[in-house]
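Here the complex is missing a single protein chain, while all its other protein chains stay put.
What follows is subunit A.
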Amino acid sequence: MADFEEPLSDEEKVRIAANFVTHAPPGEFNEVFNDVRLLLNNDNLLREGASHSFAQYNMDQFTPAKLEGYEEPVLITEHGDLGQGRFLDPRNHLSFHFDHLRKEVSDVEPYEGETALRSWRDACDTALSAYVKEHYSTGVCTVYGKTVDGQQTVIACIEGHQFQPKNFWNGRCRSEWKLTIGQSTAHVVGVLKIQVHYYEDGNVQLVSHKEIEESIPVSSESQTAKEFVDIIENAENDYQTAINENYQTMSDTTFKALRRQLPVTRTKIDWNKILSYKIGKEMHNA
């Protein structure tokens, strides 16, 4: 450690600071940022060396951004990154500036983006929004239509969170689904992530992720969109069920393998007996 070695350079210190920031649990960016700020104790260095990490955090977390006049938020993701701190709202054809520290939207302007895939994007967005509304109590989805490596791709991002800092817990799930449209088949790739943090007199976190891959036949836009969303629904339900089953197994089996509820005798320990046992043994050996 740094006691006996050279102290770290500013560059190395701000890299640690930036790394801490990107690992803030959902809903706790401000607390982690404030901690890091006081520990680094150099605001200029923090601003210059770590501001990329603030943007990185919001894009990783699929942070929802509220646009005035629109009911549904739009997600901040790498797929909507237009550079210079501006992001795309593909549903409403807008671009806007996003302040990563304040989490505020400003400077909203019309933006056309890639029009070629618009009808595919719209069909998927409609189908997906209905699914999210039904299965997530406060979920948000943002759907992009892009050409990726020469392939027509629809990218669907879903985010749902519960922040309960008064009860010392926060949780978020994110899923990212890519539909690559070929001539007769479409390839589906999904990544599902869950992160939950509980911190009353402690620090307990659940981190989980799962990857899915499937193929579906290509037909009309609305039919393919429906099948795409069916895959998403089944996969997300299966994932949730499997996680619950794991909890059950952990509770029934794994835990018991770690510690018994009572000794084999089925009674609590007779401590005087325990203390005299060793002494007896020693006397016997002496």
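To be clear about the criterion, contacts are C-beta pairs under 8 Å (C-beta built on N, C-alpha and C of every residue); 3 or more make two chains touch, one makes a residue touch a chain; residues count from 1.
Here, contacts and distances are computed from a predicted model.
Student: Per UniProt, what's the omitted chain called: "DNA primase", "Calcium and integrin binding family member 3", "NADH-ubiquinone oxidoreductase chain 2" or "F-actin-capping protein subunit beta"?
Tutor: Going by its UniProt entry, the chain not pictured is "F-actin-capping protein subunit beta".
Student: Kindly state which of the options A:82, A:116, A:130 or A:250 is in contact with the chain not pictured.
Tutor: Among A:82, A:116, A:130 or A:250, only A:250 touches the chain that is not shown.
Student: Which parts of subunit A face the unshown chain closely enough to count as touching?
Tutor: Given the touch definition above, subunit A has residues 1-3, 7-8, 12-13, 16-17, 19-20, 23-26, 28, 31-32, 34-36, 38-41, 134-139, 160-162, 169, 171-173, 192, 194, 196-211, 236-247, 249-251, 253-255, 257-265, 268-269, 271-272, 274-275, 277-278 touching the missing chain.
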